[in-house]
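I have placed the structure first, in the form of structure tokens, so that the comments after it can refer back to it.
And now, chain A:
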Amino acid sequence: MRQTENESEKFPPCGYGLLGLCCSACLLGPCRLSPFEKESERGLCGDNRDLIVAKNLLRLTMVEAVGVMKSLKETVEKCADQNLTQHSKKRPTQRVEEGLAEKYGFSPKISSKQMAQFLIKESRNLLSPFPESKGSLLSSLYPEKAFPSIYRDNFLSESLTSLLSESMNFGQRKLSEAEGILWKCLQISMHTLISKELRHDLQYLIDGEESSDKDKKALDILGCLPSKPSPVIILLSSEDAPFNELIKRMANEFEQNLKGVSLLIPITEDASLLNTGRRLFKKWSLSVPEVNAIVLISSKSATPVLGALILGFHVASFPPLPIHGSGRVEKFFFEDFKKRFGNNYFPSWQEDLFSSILEFLRGRI
Partner candidate 1 sequence: MDRKIFFHPERCMLCFSCVLACQMNSLGISEVNKIPRDQEPFQRISINFTHGTPWVWKCQHCVSAPCIEACVSGSLRQKEEGTGVVHQPETCVGCGSCLLVCPYNALEYDEKEERMIKCNLCCDEEVPPCVKACQTKALVYREPNLFAWEKKKEFVLEMRRVREAD
Partner candidate 2 sequence: MARQRIGYFENRQDPENICSRCRMCELMCAFHHHQVGNPRRGRIKVIALGQGEDIPVTCLNCEDPPCMNICPTGALYRKTADGMVQVNEDICIGCAMCLNVCPVGAITLDPVDGVASKCDLCQGEPQCVTYCPASVLKMTDAGQFARYRMKGFAKFLQTVREDQ
């Protein structure tokens, strides 16, 4: 009845956090720039708001990347110190290998051992700061035709670690360009996704059952795609994601409003985005941006959003990236991106989001 305080929600969301304007990079902080102050306002370290927003995003992606690296490393070690050949006897089906072999473009006869060694080598490259050799993996796995956007100005790097270490001093360095930082974010998230996928495949090789079985099934829908290219709607949401219900509802609405044209693919692993893109390319031999595949993401982490963007999907994310604090960063995501690669980032807070996406899809049919 009589509400005395904010008993309703334990922690009211912090406005500055949502704006991306709360910087706790150094011990002088936390600095909180008011969104109402004029652009010239700076934090104690001298960063203006564009930099603060960008660096916050960078910190986010880096943290997530480190987490993924750790799990990949563990899997590699686990995989290295057990004898796969005799292990493979126990395995009921060869389906997994075949799938993988075909995916990595090996002859079907390749033994799981060799394949594992290959994958481990690639993973080592990603993990170590000094990649041994330029592996053939990326180019084979992510052909330029499918993902043109990741082949711009040597975007692909061999090692995630080196990327991170670069970004470290990026974070420190003064007067760095906001855009530059944002590129790093995209790069890192891209490689994070790659490492994730590698980890999954290694996992298959070790113990036959497929960890992301759901996604595999969901992706099988791609088999029954119409021969004529048409827009595709992809739902990316893990169980604990905040806006699951919302995006499900939206997706269904789309399906009703655009009968027979678009089709829904619910996936839970952001790593599956790569696979999706690849399958789409196989089907229509069209690059992802051309396919007009739109991903509705509900996730707590920034990696899937950025990854999907750089892979060339159209993206609407819930909650939105914390970028409203800086006009420059917003411009980068909403306009520059479109200019360069032709895929849009729909800011999920605008009222006419639904209709605008609908319009967009209609235009593409």
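Regarding selection, all candidates are chains of the complex that A comes from, given by their letters.
Just so it is clear, a residue touches a chain if its C-beta (ideal position, glycine included) is under 8 Å from a C-beta of that chain, and two chains touch if they have at least 3 such contacts; residues count from 1.
Keep in mind that this is a model prediction, so the values were computed, not measured.
Engineer: Out of 1 or 2, which chain touches chain A when the complex is considered as a whole?
Structural biologist: My answer, from the options 1 or 2, is 1.
Engineer: State the interface residues of chain A toward candidate 1 in the complex, per the touch definition above.
Structural biologist: 3-6, 11-12, 14-16, 18-19, 32, 34-36, 320, 324, 327, 347, 349
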